[in-house]
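The following block contains the structure, expressed as structure tokens.
For this depiction, one protein chain was excluded, whereas all remaining protein chains were kept in their positions.
Letters are used for the chains, namely A, B and C, taken in the order the chains are written, and counting of residues starts over at 1 for each.
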């Protein structure tokens, strides 16, 4: 496993990281299966474990935390997030100071750790002044509840605003952004986000680099029953189009030439960006870990990258 | 129940809130009656519970706290206040750093909570430098004892001074002001306070929106024995005048037209101001809660508002 | 008892305060005698109790603390100080960050309280940068170990430097200075200290306002065996001169006219300065408290003040 600095920060994250989204607490509920997957990842060199309060409404944090707390804390980079509603309550959502501070304490308890390495604002909250958001996350870092903080799915201009506000006031600035980024969803990151973050030293950790599994080739023949994309119609419709199936099939030629799988190609492709620090993957089986971690260290030549661009643009 | 942001802050407060002033610890001393009233409010969507150390000399905090501590903390917005003397001691009053920090710890203990959502400076204190006041309340927020702080009955210029001093020094600024505001006491809020607070994003939570009950119509025929206004001569004299009784009777026509009570009309009227975040009501009976919460969401048309202006100016 | 704000701060201190210097742990060692004196002072309205680590090497703090901890904390203004060596150790002295932070924790323990109201830098320390001193005392306040901090026997220019450095960096500034001041030692306070402190709102709490007892008249006939001045040759020589004895005898005429004692006259005289917040007195007998507290509220007319000036200048 290779490691990268999280943006310009001193924190090192594994190129391939493990997230608890839409797996743990969903189709992976068995504690021993979670243990096998997490330990496999850890033993394969994965050090970054990404969580959010909202993943399976806290259950994902609990399941992953039960395994992580047995490992040496300093070898782990544990993150969680806050924004999405955890109940119907009006204050149990968003980025108000009240919600941010109340939520991290609950995440810490569920995860069974004294501090997070990264605490993410899971979305931007237009209803809270930037000043309140940045001061709340600064408080999170200053009080020792987290080492660093970051944003997720924020517009580039808002990230810039947060960084600049923090610097102007001597507060802790966000060091990472977590956007969606994959071969099939590249525009926003490449056109908008990276333009600011790369220059500012804000490192990207990207989610859904396999486009919900589409890029692995598992939808080559259409959508099987019970797959994640079937469960989620909108995402499904966007990804599993005839054009995309065609593109993914064509990518197989390149993967084969390189002697890697399409999943590995897709992961190596997001990691070819120097502004990307880690690709977050999910896993429902131990074998998937073996495949994904194999993408670390794979370098794509300019020629290969150009051919991929062509396929994606087709 | 509808909710509003407390000024520009991210905190959501119910349009109708429940205060412990002149009720709990006074004519409502029975613990089970307090429980019934608080739970009725909570179940009706009230999330903001307003207290002060001085209400019944701490007894009101204790009575309300005994009920609130059984409810999920994150669903509550709990406030308290400091300024008025709690004993004859010279330092047991005002806004000195000593009194502010000593008082909040006592309020937290009486309420049975680890932190307040809002801590109010109950009056401005001319004897303490603005710098000492703002730094003491900043310390309250920074040390985790409260999420936000606010002012109560402060002159607009002093609120502005506090906000600007805080911003200039990177300190936590007040996000709310709690003034008296009702149909019968409108000038100061409309002419002085809102002019600054609305623009600055400082949200008003107003007390005595029913003018000590006068606006409900219960003094239509004069002052009954044992009413709150009888007990308090000065307030009584100011509110229960022949002119006011006449105005309140005339307002009944409008309330009847809208199919609401005069209490609801009076509450909807203060809430018509976008700069007002919540109307604080007291209750001595569960039934009063049913009436007051019914005011949330009632919108007054410009025509109705104009007719009310005319009545009040008559 | 009358009370004054400590300079421009919001803290109220009694005009007459009780110090533990050269009494408790010296000639007053009996715990029940300390109790009688402290309680007599407290019952007479004294709220400010002044200590230092070095008074009887910690014993004075212990003796006074044993009584104070039985009284309601918020009714007390407790101070202590740091600077003088507590042992032969090179770091057990002065105003280094190490010594300031280590010392206050020991004083808190000896006094049996969670926080001081005022922590004094007992002298200026030329060996420590102003920046280190102010940041250490700021840390004392910010960490909740003391409500305010002050200086003692500092040159006016150093007080000014500390105040300005603190303000320029958003740190807590000293709010009080504790100089020696009495009819027989007036020059420095009046010519140097007050010129800055009064304007800056730094309140003086003065020690030895009775010039080691000389101003009470007890040395009218020379120095008795076993008196404090005999024990301390230098102070003795400076105060108990023939000229001073003559002045003190002449002051008796004025005291008699006003129907007060010379001790009361001397205390009222230092309190005539609006820049002085409190006069610190020591006591070895309960009766002395009765006399000293009687000085609070005594106003000297301009005529009386002029006559005193004349006597002192003679």
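By our rule, a contact is a pair of C-beta atoms (placed from the backbone, for glycine too) under 8 Å apart; a residue touches a chain by one contact, two chains touch by 3 or more.
These numbers were taken from a predicted model, which means no experiment stands behind them.
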Within the entire complex, the undisplayed chain is in contact with A, C
Missing-chain contact among C:28, C:135 or C:295 belongs to C:135
The listed residue (C:7, C:20, C:65 or C:94) that touches the chain absent from the view is C:94
By the document's definition of touch, the residue of A:147, A:263, A:276 or A:308 touching the omitted chain is A:147
Missing-chain contacts on chain A, rising order, are 3, 5, 8-12, 47, 72-75, 77, 117, 142, 144, 147-148, 170, 172, 201
Logged for chain C, residues touching the omitted partner chain are 87, 89-92, 94-99, 101-102, 125, 127-129, 132-133, 135, 139, 143, 169-170
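Definition applied: only the chains that are shown with their structure count from here on.
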Ordered by label, the neighbours common to chain A and chain B are none
Comparing which residue numbers chain B and chain C contribute to their contact, where sharing over half means same and under half means different, the two sides are different
Distance in whole angstrom between the CA centres of chain B and chain C is 44
Between chain A and chain C, the Cα-mean centres are separated in Å by 62
Flagged in chain B as touching 2+ other chains are 170
